[in-house]
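What follows is subunit A.
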Amino acid sequence: MAPVLTLEDVHTDIAQYHILHGVSLEVPEGGVHVILGRNGAGKTTTLRTIVGLWKARQGSIRFRGQDITRLQTPDIARLGIAFVPENMGIFGGLTVEENMRLATADGSFDAERLKRIHAIFPAMAQFWTKPAHALSGGQKQMLAVSRAIIEKRDLILIDEPTKGLAPAIIRNMIAAFREVAAETTILLVEQNFHFAKALGQTVAVIDDGRIVHRGTMAELAGDAALQSRFLSLSVEA
Partner candidate 1 sequence: QDAARIALIHGLSGSPLEAYSKQTHTGFEMGLEYATGGTMQVKGKPIELIVKDTQFKPDIARALLAEAYGDDDALIAVGDTSSGVAMAMLPVAEEYERILVVEPAVADGLTGPDSNRYVFKTSRNSSMDMQAQALALDPDENLYVATLAQDYAFGRDGVAAFKSALEGTGAHIVSEEYVPQQTTDFTATIERLFNALKDQPGRKVIMIYVAGIDAMTPLASADPGRFDIELSTGGNILPALAAYKQVPGMEGAIYYYYEAPDNEVNDWLVEEHMKRFGTPPDFFTAGGMASAMAIVKALETAPDWETETLIETMEGMSFETPKGTMTFRPEDHQALQDMYHFKIKVEDGVDWAIPELVRVIGADEMDIPVGRNNQE
Partner candidate 2 sequence: MPKTPSIRTQDLTIRFGGHAAVNGVSCAFFPGELTVVVGPNGAGKTTWFNLVSGQLRPSAGRIFLGERDITALSPSARAKAGIGRAFQLTNLFPKLSVLENVRLAVQARAGQGHRLFARATALTGLTDKAMHYLDEANLAAVAQLPAAALPHGDQRKLEVAMLLAMEPDIFMFDEPTAGMSVDEAPVILELIARIKQDPSRTILLVEHKMDVVRALADRIVVLHNGELLADGAPGEVMAMELVRDIYLGVGAEEVA
């Protein structure tokens, strides 16, 4: 079936630096798809380019056939693309509730979804009326993800959601993402291979602003050689 999102030979500059050297990528409909890669490889830059926070100098980005390369970030977002940035983008001055409210379409919550989010992340319920700057590092991460799933999105881009999360929470999150992935498509940037493995259907490995490997997760997970080639997984061994 037709891919949700297609990147073709995308080049991105940040200030005077040339960061992405032609990223090409296809995100199929539904499920979780993962981008792996070392620090500084260009994962975050790729995501930011998709949502228009960096502008691609060359190449095209198409969402459900529509070219969004030159669109403004807000317009891209309105197409139904949610973005969870690396720094979580929490509004510390606002309460948890206000943070969530801003992520809804019309300012009112879908009770069903809210209940589910509170189930996945109990802390959200506990701190509902507290200022978000008061949240712990991990709680901030949870809030960031909650914001992305409070509405039904078409595509959710998530940059390293497990960073600093306790194992138990990560487990919940896997469950949550499986659930969410049933109704939308998730593009996930990860460092935590196990997490990625547990969720991902397809995987792309990026290095120095280029895609160096594309394939199914199963294939990568099964093939130790590939793994050590693209992500020297020394520690785990």
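The rule is short, and it goes like this: a residue touches a chain if its C-beta (ideal position, glycine included) is under 8 Å from a C-beta of that chain, and two chains touch if they have at least 3 such contacts; residues count from 1.
Per the selection procedure, all candidates are chains of the complex that A comes from, given by their letters.
No experiment lies behind these values; they were computed from the predicted model shown.
S.K.: Among 1 or 2, which touches subunit A when you look at the whole complex?
M.R.: 2
S.K.: Help me check something: in the complex, which residues belonging to subunit A touch candidate 2?
M.R.: For subunit A paired with candidate 2, touching residues are 15, 17, 37-41, 44, 86, 123, 134-139, 141-142, 160, 163-171, 174, 191-195, 198, 231-236.
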